Each structure stands twice: as structure tokens, then as C-alpha cells.
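Only a single protein chain was left out; the remaining protein chains are all shown in position.
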Amino acid sequence: AQNSRQDSINNPNYQVNTAQRILNGNINTKGVTVGGYGEITYNRKENNNAELDVQRLVLLFGYKFDDRTQFITEVEFEHVKEVFVEQAFLQYSVSDNVNLRAGLMLVPMGIINEYHEPTTFNGVERPSMDGSIIPTTWREIGVGVSGRYNEASLRYQAYLFNGFVSTTSDGNGNITGGNIGGSSGLRGGRQKGAKSTMNNINFSGKLDYYGLPGLRLGLSGYFGRTQSPADVENIDGADVGLSMIGLDARYAYQRFTARGQFIKGNLSDTEDYNTATGSNLGSALQGYYLEAAYNLLPQRKKQQLFGFVRYEDFNTHASVEGNLTKDLSYDRQEWTLGLSYKIAPGAVVKGDYQIKNNQVVGGSSVNQLNLGLGVWF
Amino acid sequence: AQNSRQDSINNPNYQVNTAQRILNGNINTKGVTVGGYGEITYNRKENNNAELDVQRLVLLFGYKFDDRTQFITEVEFEHVKEVFVEQAFLQYSVSDNVNLRAGLMLVPMGIINEYHEPTTFNGVERPSMDGSIIPTTWREIGVGVSGRYNEASLRYQAYLFNGFVSTTSDGNGNITGGNIGGSSGLRGGRQKGAKSTMNNINFSGKLDYYGLPGLRLGLSGYFGRTQSPADVENIDGADVGLSMIGLDARYAYQRFTARGQFIKGNLSDTEDYNTATGSNLGSALQGYYLEAAYNLLPQRKKQQLFGFVRYEDFNTHASVEGNLTKDLSYDRQEWTLGLSYKIAPGAVVKGDYQIKNNQVVGGSSVNQLNLGLGVWF
Partner (left out) sequence: AQNSRQDSINNPNYQVNTAQRILNGNINTKGVTVGGYGEITYNRKENNNAELDVQRLVLLFGYKFDDRTQFITEVEFEHVKEVFVEQAFLQYSVSDNVNLRAGLMLVPMGIINEYHEPTTFNGVERPSMDGSIIPTTWREIGVGVSGRYNEASLRYQAYLFNGFVSTTSDGNGNITGGNIGGSSGLRGGRQKGAKSTMNNINFSGKLDYYGLPGLRLGLSGYFGRTQSPADVENIDGADVGLSMIGLDARYAYQRFTARGQFIKGNLSDTEDYNTATGSNLGSALQGYYLEAAYNLLPQRKKQQLFGFVRYEDFNTHASVEGNLTKDLSYDRQEWTLGLSYKIAPGAVVKGDYQIKNNQVVGGSSVNQLNLGLGVWF
């Protein structure tokens, strides 16, 4: 059984995700560990039918080979009938502070990409900017190192990753299209470790500071270039440069919790890229959100009922290059108001209402009702 | 390990399925439970090649969050390379008699839809009417309540479900086709919890009575309307009304067991539906089967060898409306004779021979030989 203090809705000083919980050895000390999480959702946009979906069911298998060597994998079933291996990495601990890792891993950027178990965040759906600005769940194959200096209250991660693939080709040296751009930014370029191509190395790192009671601060960075098929890699605009910076904070004090993040991604060579591929990729992506929540039940109760409000502002056309004009519908503002009822540690019932706007003149709000169940075990 | 008295081929008073076995806490009392069932089959229709198939392999994962809260999920691999999340629901026990449930759940109708583990029924294949009249495995996303009054020997279930989707549209207000009708009735309308649409709520309930030694009686009901895409939902014939009633009985006395069920489904607005979609949906579906089996081995043996015979009669055109004429090939009669050799509790080797007829004048029987392995753990 899990410990409720590991849940980031509560004290972020102790937060872990599924993989970390196993790596920390606080479930099984040896042998195979089986865990999982899942979300079943009801989404109803105004003037539409409701959609009911088993959005995701994820099974986690971990194994400790010896005191230094562990393997973690997550198998995700999406929308009932799709399957993805979402994580699969080997960790070798050189010392307490130096853990080598290689395989299919999460890119540490912001909060949700690493911590997306449904009992760790408020709202039926993940924050919208964690889909469009950070392309959650963002994972690629890579190698790196992570560690923790408890005396300095610091956790670090540094990885070399395979990156986004930006371009498609006909195999004969002609670009046939682009995978990134538009409303969802880099999202279409994720390779997810499936026969992924690599011609450029990308660096990803994150620092977490948890030295102040109840507070956890994060600074993330990602730097590199996108990938392109070998037959077009020397064509101008086949790939773009990318540097992304993220700041995030989580705070808890008694029945009150809050969190927020700011992400800015700068892309170079987007004018060439848009010319070569016919895409509409912006030269900057940017967004932030702020969220506050309050537990409406007494703290001594095992159950918790958080009321929360979240405001998001994000834009996949924060800047554009060349003769591309900004699409104002990509400049979005969203309010989410709702409740998270934790009926047991690891089980949550959620409901919220979202009001979604953008900067198109005369455009109207789209409102959406969301209900959901979430489990993490 | 499982207890053989839970197997419905034996005393139906104690019958449970995989999910119930975990919820009852008789495997693990806390932590993750892993189980499963599977069927590997050999089917040979007269004058045809045999077909060999790993028809299904199902893995079950359960977790008990606390004394009141449990999560159950089943992941099904069909025909070697397809995957479906078949069940995924959260149960919260308010009291011994009131268990709230929500998620992707089985619709309780007849015997097999809820109890389809291969060691719990005779015959390599499930009864044919449990494919055409009851669209086994029938599952949708819903909420509801279940409980057991042991003093009255009564189990009840009551759910609100998302229902069948009957119609497809082009998104611009035009119906493009129908999902239900013909030989397999409602089967094509199952949404299975995968991005399912909902504009009508359906009610499903079942009562089980197990107060007489060796006997278990069931009364099932399902009432509602089918779903249709929002852009066509106001067109006449986009959806149909549905009320289905089922009666089932299971009996065991020493080496003798028997079971049977009767199902009747009435559909309204089928004339409009067939006009709008070009389908041939009947206005009533009906069927029954009777089965008797005898354990050919002494009762003191752990192994069991049941010889059985089953007769089925079912019709997806039990009634038709408007100018639709009954398709006599949908009025089917089947005899199944075979053996179920339980080599261990949870492992069975099966063989049977089926003689399949229908009411087409001058039509000939189709005979089929079936062999199979089944496991449940």
C-alpha cells in the first residue's frame, strides 16, 4: 500500500512518481513489483454528446537485480484498445548520488510530464499547456544520470535524448511534410522510442530544490535540434533548433496547496522549416498556469476533498518568423474550477468545469464539464 | 490457488467470477493481485480447414486501497494481437450490503456475460445465443450499486450505463449507416468504453437468488435507448428503444448439473431505424438454451469429467416491423454434445460437436468440431 504523504497534492517535499516509488525500494525490496494507474473520464463539451472513455490504464513492472541495478517499465493501454510501452529503463547506482540510467525515459520538464498519476494532480484532465507547450507524455530513448543530495535538498537529472522528428521524406531526398507546428506545437514530432530516427543529440536536465518546508521548486532545460530522415537532413529547414526552459513550484501548508509552472520554448530556423514543409510552426511557444486548492475536510480525516481553481495562459504562436502571421486561436486562456475527492490513498473521484477562451476577436468561450475516476497503486 | 467450489460447473450457490474472487478478498487481503484466464481453441467446420487460435488471454489486476476501496481491471488479448481493456472499475463499500461502483463494467444479463471464465462453463465456445442475443462480452462505462443479503440469499446489482451506439453520421447532420441489426443483433453497437458517445442513459439490473441448496436463479433487466452522434440525434430512427429481460438458472446435485437461460429483447422504432440507416434490425430478439451435464468420474476424485448436452434456440428476427420480412436464417437451433475434462481446479480440456440448423426451407445443417484448452487462475 502506498503512503499518502507521497502524494503531491500533499507535501511536495516527499513527492515521488510510480517509477521513483519502486526505485526507492519502499514497496518491495527485491523481486518483481507490479503497480499501475488509470483514469476513466466523462467529458462533455457544451452542445455536444458526452464522451466516456477509459482514457488510460497503465501497468508498471519493476525488478531489482541487485542493490545497484533496477529495471522499470510501464505499459500503457490508451482508449481501451491502443498499447504503448511508455517507460523502459535500466538504472545502475554508482553511488548514492550518482544513478546511471538508460532506456525509454520521461523528459523532465515542468510538473506533469514526470508526475502524472491521477491522484497527484487536481482536475480530470491534465493542464492543457502540458499537452500543447510540453507535449506530455514526452518520452524518448536516452542515457543520463540522476541523483539526490539530501544535505543540500537537491535532486538533479541530466540526460542525452533522441529528440523530436520534425520532417518526413520520400526516401529519395525530398521533404514530403512536417510533423510539428500549429495548435499543438512539438507534439506531433514525438517518436516515443518506436523505431525512432536519430541524427541530432538533445540535452535535457532538471534541478529540484526541496529545502524549504512544504515547498518544491524546479528548473528544467532542454536544448538541441529536431531529427530528420537521413536523405533530407542536409536540406535547409529539415530540422529546427529548440531550447526550452521551465520553472515550476509546488507548495503545501496544512489544508492549502498551490502549484504553478512557466515554460518558454525558443525555436530557430522556423522560417526555413515552414518553407520546406508547408507547416506553420511558431518561433516561440510559451505558457504558464497557477493553481490553488483547499482541503474542505478536516486534516485528521483520511479522506480529502480539495476544491481548486486553475488559470492557464499559453500560446504556440508566442512568436513567429518570416511572413507567418500569428494564429490568434493558438493564444489560449483557460479557467478550471473543480473538486478532487480522495476516497482513499490512491483512489480519487474528480469533477470540474472548464471555460476556454482564445484571442480571436469575437470568438466565444467553449465550456466543458469533466468527471473522472483515478487510481494509482 | 482457487477453491473448486467456486466453479459454477459445481455448486452455483458459491459461484464467483474473477473480479468477485478478488473483491471478496479470498486471494490477497491487501496489495496487488494478479490473475487471468485464457482459451486456446481448435474449430473445424465441416468441409473446411481447422482454425487454431489463442482466442483470448485475459490478465486481471486488482488492488485494495483500504477496507472499503478496491480497483479491478482486466486486460484482454484477443486472437494473439488485439488488445482491449475489458473491465476497469472502482468499488467503494458503504456497508456490507451497499457497494458503489463506477467505471467499465460487465452488464449483468444471463449467465455467461458475467461468468465467462472457461472452467465455469461446458463447451469450447460460449453458447451461441450469448453472442447474438446477449452481445457477450457486453461491457460499457457506468455507475451503480451492488450488494448481497446473505440472510435472504439475495444478490442485487443496479447500474446506469452508457448504451449501444446505433448510428454513424458524417458530422454534418446526415446518417451514414447503422451498427446494429441482422444476424448478430445489437453486437455491432457495443462501444466498450473506447471514446464512447452518450446521449441516452440506460438502466441495467439483476437479482440473484441462491437460497435453495444447489440452485441459483437470476432475473436480469436492461432498459433504455441506443446512442447516436450529436449531429443526427434528433432525426427519427437515429436511435431505437430497447428493453431486455433475462431469466437464468443453474443447478447442481452431486454429479449432475444443469443450467438454462431465456432472453427476450424488445426494440421500438426499428421501422424508422431501418429506413434511416438501411439496416435490417428486428423488433424483437429472443432465445433460450438448456444444458445438462454429468460428472463421469467418482465425486471423491479431484479431477472431473463432465459429459454434457446443450440445446439452443434463438432468433434475431423474433419479430420485425414495417415492410421488413423475417430472415429465416436468423432463426437458429443448435445441439452441442461434448466433454469437459477438468484436469485440475482452474485447468480444463474440452471437446464437443455442434449441429447447427436454421429455419430456411431446404437448408442443411452445418456441423462443427471444437477442441480447446481453458485456464483460470
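Per-chain residue numbering starts at 1, and chain names A and B are given in the order in which the chains are listed.
Operating definition for what follows: a residue touches a chain if its C-beta (ideal position, glycine included) is under 8 Å from a C-beta of that chain, and two chains touch if they have at least 3 such contacts.
Computed from a predicted model, the values in this text were never measured in an experiment.
From the set B:152, B:344 or B:360, the residue in touch with the chain omitted from the display is B:344, counting the whole complex.
The chain omitted from view is touched by exactly one of A:48, A:153, A:197 or A:275, namely A:197.
Summary of contacts with the chain left out: across A:41, A:73 or A:99, the touching residue is A:73.
What chain B contributes to its contact with the hidden chain is residues 1, 34-36, 38, 40, 42, 47-54, 57, 59, 77, 79-83, 302, 343-347, 349, 373, 375, 377. The chain not displayed touches chain A at residues 30-32, 34, 61, 63, 65-66, 68-69, 71, 73, 75, 82-85, 88-90, 92, 102-104, 140-141, 162, 191-199, 227, 229-230, 233.
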